[in-house]
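Only one protein chain is missing; all other protein chains are in place.
For clarity, chains are labelled A, B and C in written order, and residue numbers in each chain start from 1.
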Amino acid sequence: MPPMTIAEKILASHSGQGDAAAGRIVNVSPDIAMSHENAGLVSKIFLEFGLDHVWDREKIVIIFDHRVPAESEKTAAGQKAVREFVKKFGIKNFYDINCGICHQVMPEKGHVRPGEVIVGTDSHTTTHGAFGAFSTGIGATEMAAVWATGKLWMKVPDSFKITITGKLPEMVFAKDVILHLIGELGSDGADYRSVEFYGDTVSGMSIPSRMVLCNLSMEMGAKNAIVPPDEKTFEWLKGRTDKSFSLVYADPDAFYEREINVEASGLVPQVACPHAVDNVKPVGEVKGVKINQALLGSCTNGRIEDLEAAARVIRGKTVHPGVRMLVIPASREVYLEAIQRGILETFVQAGAVILNPGCGPCLGAHQGLMAEGEVCISSTNRNFQGRMGSRNSSVYLASPATVAASAVKGEIADPREI
Amino acid sequence: MEEVFRGRAWVVGDDIDTDQIYHGTYLPITDPKEMAKHAMEYVPGIEDFAKKVEEGDLLLCGRNFGSGSSREHAPMSLKYCGIKVVIAESFAGIFYRNAVNIGLPLVECESLPGFAEPMDIVEVDIKTGLLKNITKNTEIHGAPLPDLEMEILEAGGLIPYMKSHGMFPGVGAGA
Amino acid sequence: MGKTIIEKIIGGHAGKEVSAGDRVWANIDLAVIRDFGGPNVVLEFDEATNKGKVWDPGKIAITFDYQAPAKVAKVAENQRICRDFAIRQGIENLFEVNCGVGQHTLLEHGMILPGSIVVGTDSHMNLLGAVGCYATGMGTTDIAAAFAAGRLWFRVPPSVKVIFEGGFTYPATAKDLTLEFVRVMGADGSLFRSVEFEGDMIDNLPLSGRLTLASMVTETSGEISFFPLSGEIAAFLEKRSGRKIEPVISDPGAVYEKEIVINIEGLRPKIACPHTPDNVKDVREVEGVEVDEVFIGSCTNGSFEDLKAAAEVMKGKKVHPRVRTIVTPATSEVALKALKDGLYEIFMEAGAMVTNPGCALCTIGHPGILGEREVAVSTGNRNFIGKIGKGAEVYLASPVTAALTAIEGKITDPARVLSKV
Partner (left out) sequence: MPVRGFVHKYGDNINTDVIYPGRYLNIFDPEEMAKHAMEDLDADFLKKVKKGDFVVAGRNFGCGSSREQAATSLHVAGIAGIIAESFARIFYRNSINQGLPIIIAKGVTEKVNDGDEIEVDFETGKIKDITGGVEIQGTPLPPFVLQIVQNGGLIPHLKKTLSGS
């Protein structure tokens, strides 16, 4: 058998093939199929099949997060329809409006395991590669087909090997590393590729930090991103899943279309400027840009270590009077821990708004939208034009520490200087 | 200013609140002509009011018309869809002010119940409070509008009234 | 002739003696705009005055609570209009999207004093009657005019006296008293009246309970309500405002249109059924109605004491899996206290969701909208048709009843299940 990458191995094992060399089209059986509110669209399409059952009630996961609680009658009606579908078809894993962002709730509730194939109707489904899974975003029609048949065609992707070495300097985080990479590779630099992350910086990273890498790999076009599982992975999963899983690692001489090395110790905080995620600059070049809003949260950076990093910067200070600072813990679990660690208190005292767990204004559909001419610095994942409100507003993407530093200063600021 | 209005009567019941007159969903609208399209949309039975109402129509209501929110959209939507006078057994406080302030005449009339059927032709004198049902050839007396309200209406609303009385000291040169 | 409280307040601001029914021009102490109505006020003001100056920037406040932070771009735009106006006019009292319900925020910041006149673009401004202030909701034209002139025309409302006789104990609360009041009065029972409350229960009612009752006087179409100022509340106001507090009390011989006596001896938990706030029944009469959503918050029941009462019921329990439970502190001050006192943990561990301070789903502005035929129990003040979702049914109850209902998944009478030791 030829040597294989992680993607090739996982897709081979999930399509009943001995090998699955890049470029081959295979019929894959996913282990988990996740949707959020767009389960409404998926179920509508699914019903066209006229089936009286779904492929597997245990393997479908539905988590409301995009518009929680419902912000409009239309959404309320959509969510209601999904609840009814869940009940009718006996979907086992349904998480209503109070749980949090799907990409955080998935691993928290034990739906993510190394070596598995996860598909989700959300582009940032790549996040779960942080646990060694092959995890990718798909469309609603495809998901309907998965619900019906349990299968999905895929072209086996070529792989990139990205090796990150060296110690991250103070106030430089996984977010800065991946923004730097996106800036280097461009928004289609890893289009349809499977990205594997290696190096002592990565193995030294916490699971949440690895989730940041995998989450944002989407923004350079990756089909999926993977960090090989290790002790930290097992430790994190302990108590969350009792199902067995297989560990999949690349063969030593597996073929990589491209190998990229990043030296972490030389990095500085990065900012993705409007209106493209690959428009990345060192924070020094955009320092001083006046902001109206600072957003901390999302599937990219709404976890406890993110809140903690921002709280460290902001503790004892106040949000600048001209700035709205919004804090959105990624999940109820994160929220509770943030209370217990006194982090939420710090934010409220500083004058921030704590929103309930969910996607918040990240995709322009919930609380925290912006008016014309306004500027937001955000720990989220996209800064497309008009994404967070008015067409003529701008979003800068940065790490939680940079967001917090900017919130205090009223303008984009270097967290190393606060 | 006109003091006597004659028109078709729309008849609604008691406690029509501002959500029924103008629903919260449409609060972001700022153009009165747009507001007019949603007038009375949540009043059961006459959801199509805004489509059928004609310029010059009159609105006859029960007790406590316009209760609820402070939204000025409520009288605004009525005024801009063509309603000339709102006549009610009683008005909620904020609605009353809002209507006068935007120049929409009101008449309070305790003996209104049973006075008119929908689409009867009704005539109202806002100065005297006299109400005539032309179709049925009957008449009743409502309360005449008090002097201050009448003056505000005559001035075309609160802002022109206060301006003409020198109450706006800080008028700027514009920008 | 003796004067009622409202006659004294309006008279004092009109510079002459006034009586019920009079039309007078009176000075304004504070004019408030929100993200609801506010932008229209700004636009009207600018047009009316040719972008002139406001009468007194120190007497204007801006609060964002209708949809804070904004969930639609248009409201974000509206808030920006208000912010720009504040900068242009030198208005310092701008309370950003983190602060919460406007009236409560103003109260916390010492900006509300007994005997003052406050106008604002919120029909529940009059809940500030709880501390003896004549606060009233107005439309945008009024407030634009107030911004320019510092005074407005008023009709002096007739006064009625409402006397509560007897008393009640937990699990009945101030909200149940309030609902009973609304039931007795009906939707227009206090139409354009100034209500003066009396009774032992009133004397002992803490500020949070007075805010609850005062806020729902609106639902009986009342213009304002007043309470005998307690020492505790006077001390609170003094501390917050840094000013000496002078209560306004009615004169002997003041003229009341009528006196209404409401017997509240042994009051049972109450609930307002769809679709009017005055459709009030005993909770026991509607026990068993299955609910989809429970909302605890609003200007009526978003005080710390309200949240605490709900938390006491929820502690160590789980909300029913079907029931989406949303808890919203009225202000950031309430939020901080609730955080410190462990209430957030109780709610979150029970499976409820805690949202940021504000009006929450009480205005359709905020998230939490219901689907068709869904049922909610809310601690808010209105359950009009379509108020929080077309075709939905809303019941209004106390935080205790709401919390218990969230756990049981159906409307449940706290008098049957709970009693305080």
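Quick notes on this structure:
Just so we're on the same page, a residue touches a chain if its C-beta (ideal position, glycine included) is under 8 Å from a C-beta of that chain, and two chains touch if they have at least 3 such contacts.
The model shown is predicted, which means the values in this text are computed figures rather than measured ones.
Partners of the chain left out, restricted to shown chains and counted across the full complex, are A. The chain that is not drawn here is touched, among residues C:V72, C:V162 or C:V375, by C:V72. The residue from A:S72, A:T241 or A:T318 that touches the chain not shown here is A:S72. The residue from A:D188, A:E235, A:E259 or A:E417 that touches the chain not shown here is A:D188. What chain A contributes to its contact with the hidden chain is residues 25, 37-38, 40-41, 44-45, 48-49, 66-67, 72, 74-75, 78, 120-123, 125, 137-142, 144-145, 148-149, 153, 187-188, 191-192, 221, 223, 276, 363-365, 382, 384-387, 391.
Note that in this section only the chains that are shown with their structure count from here on.
Inter-chain centre distance (chain B to chain C, centres taken as mean C-alpha positions): 27 Å. Per-chain CA centroids place chain A at a distance of 54 Å from chain B. Shown for chain C are the residues in touch with two or more other chains, namely 72, 75, 78. Of all residues in chain A, those touching 2 or more other chains are 73, listed in ascending order. The touching residues of chain B, when paired with chain C in their complex, are 14-15, 17-20, 23-25, 27-28, 30, 42, 44, 63-64, 67-72, 75, 90, 92-94, 96-98, 101-102, 146-149, 152, 157-159, 162-163, 167-175.
Interface residues of chain A, counted against chain C in their complex, comprise 67-73, 75-77, 79-80, 96-98, 319, 321, 324-326, 332, 335-336, 339-340, 344-345, 348-349, 351-357, 361, 364-374, 389-390. On the chain C side of its complex with chain B, the touching residues are 23, 36-37, 39-40, 43-44, 48-55, 72, 74-75, 78, 120-123, 125, 136-142, 144-145, 148-149, 151, 153, 155, 157, 187-188, 191-192, 221, 223, 276, 363-365, 382, 384-387.
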